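Written out below as structure tokens is the structure these notes cover.
Of the protein chains in this complex, one is absent; all others appear in place.
The letters A, B and C name the chains in turn, as written, and every chain counts its residues from 1.
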Amino acid sequence: MDVTLNFEREDRDDTHTLLRIKGDVTIHTSTRLREQLKPLFTTKMQEVHVALDHVDFMDSSGIATLVEGLQWSRLTGGRFVLSGLKDNVKDVFSLAKLDTVFDIEDSTAA
Amino acid sequence: MDVTLNFEREDRDDTHTLLRIKGDVTIHTSTRLREQLKPLFTTKMQEVHVALDHVDFMDSSGIATLVEGLQWSRLTGGRFVLSGLKDNVKDVFSLAKLDTVFDIEDSTAA
Amino acid sequence: MGNPCIQDVSFPASESSHVGKLCLQLNCNSDCIHVLRSMVAVMTARAGMDELRSNRVAIAVDELFANIAAHAYGGKAGRVEIETCICDEAEHGRALVFDFRDFASVAWAGCLKEAANHVPDPENLCPGGLGLRLICKVSDHCEHQALEDGNHWRLIFNINDGENDGCNA
Partner (left out) sequence: MGNPCIQDVSFPASESSHVGKLCLQLNCNSDCIHVLRSMVAVMTARAGMDELRSNRVAIAVDELFANIAAHAYGGKAGRVEIETCICDEAEHGRALVFDFRDFASVAWAGCLKEAANHVPDPENLCPGGLGLRLICKVSDHCEHQALEDGNHWRLIFNINDGENDGCNA
């Protein structure tokens, strides 16, 4: 039972980065996600990829943080991709009517 | 968050069987483990292998059930092997001074 | 309120009235979300709900708690009491009920129907304002009562029933 959120960052090159998240994204952890996410959006970054394969639970504060990510990506002109959403996480996106707003890939590319 | 215990049984042949457990073994679930385990010990069974790779937590009721397994194996003359114990599960076995009593393998053979 | 299955929020003295109930009192630290989620896991398992439904219950409970912490108590320490049980009502059938009690001076004065119907504009996304919408969408009944010394919220989830899009508050 883990009350913290863990991150793993992989840079494919200077312009493509992958952030793997492990844990639950809730009001308790979403500010940490925001801290990790924000610096990734620079004008030279073409793609920020967030892998959610190991996220078992996400509430609206997590979704709100990812909406911020989408806004940052629109400002910097890069792609913002989510992948590996578990069924229940997908469900929350669709309940929030945001499943079509995000760029969601089925599985996480290595 | 899962409040149940899940099992997967693989028979290598008539004399060797593997039981994979997934979940927490506690007073809430150990009777289900006992139900799954007991019928495996027959006189023709040479090895009963219990894979604990996906067990995150085990309390004394789980250990007590495995002690019963050891007793059944002694009665039927077969080998009783445990494998894939996570550090914290190993810790409970050693706190109970039972780590040397069981036949414990590091990783689960396929 | 007047729901016959829910007693007073304070813990009843007699044991029998307590069978099957879980009552938690805590300070609204955000890490307590984990305790709430385990309560939901236990109660939805008892109710025989599947994983997806259980997650939806968890979302509603999580969002309600988050709102109390953020808006009723403004992010400061504040006491919250949560009570959950499975009730059997002749009229409505079996239901999973969560009662939240806070002691905040801020009372919710909005309209749940409006919150429930708020749909995000993809061109003009705003990161907030999702919580109440989710609560209303996944619960079969959501209700708020302003008390003299705080608030009482109740979430009801029907058992053995399809998902419900409405919000009856």
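Operating definition for what follows: a residue touches a chain if its C-beta (ideal position, glycine included) is under 8 Å from a C-beta of that chain, and two chains touch if they have at least 3 such contacts.
Just so you know, these numbers come straight off a predicted model, no measurement behind them.
K.L.:
Thinking of the complex as a whole, which visible chains are touched by the chain that is not shown?
P.N.:
Result: the unshown chain touches A, B, C.
K.L.:
Of the listed residues B:36, B:60 or B:76, which contacts the missing chain in the full complex?
P.N.:
Per the contact definition at the top, the residue touching the missing chain is B:60.
K.L.:
Using the definition of touch stated at the top, determine which of C:23, C:70, C:106 or C:125 touches the missing chain.
P.N.:
C:23
K.L.:
Among C:37, C:53, C:133 or C:154, choose the residue that contacts the chain missing from this document, as touch is defined above.
P.N.:
C:37
K.L.:
Of the residues in subunit C, which ones touch the absent chain?
P.N.:
11, 15, 18-27, 29, 31-32, 34-35, 37-39, 41-42, 45-46, 77-79, 103
K.L.:
Could you please point out the subunit B residues that touch the chain left off the display?
P.N.:
Interface with the chain not displayed, on the subunit B side: 1, 3, 24, 26-28, 57, 59-61, 63-65, 67-68, 70-71, 87-88, 91-92, 95-98, 100-101.
K.L.:
Need a quick check: the contact residues on subunit A for the chain that isn't drawn.
P.N.:
1-4
By definition in this document, only the chains that are shown with their structure count from here on.
K.L.:
Higher C-beta contact count, A-C or B-C?
P.N.:
A-C
K.L.:
Take the average of all CA coordinates in subunit B, do the same for subunit C, and state the distance between these two points in whole angstrom.
P.N.:
Each chain's C-alpha centroid was found; their separation is 39 Å.
K.L.:
By residue number and range, which residues of subunit B touch two or more other chains?
P.N.:
Those would be 1.
K.L.:
What parts of subunit C, by residue number, touch at least two of the other chains?
P.N.:
Each of 37, 58 in subunit C touches at least two other chains.
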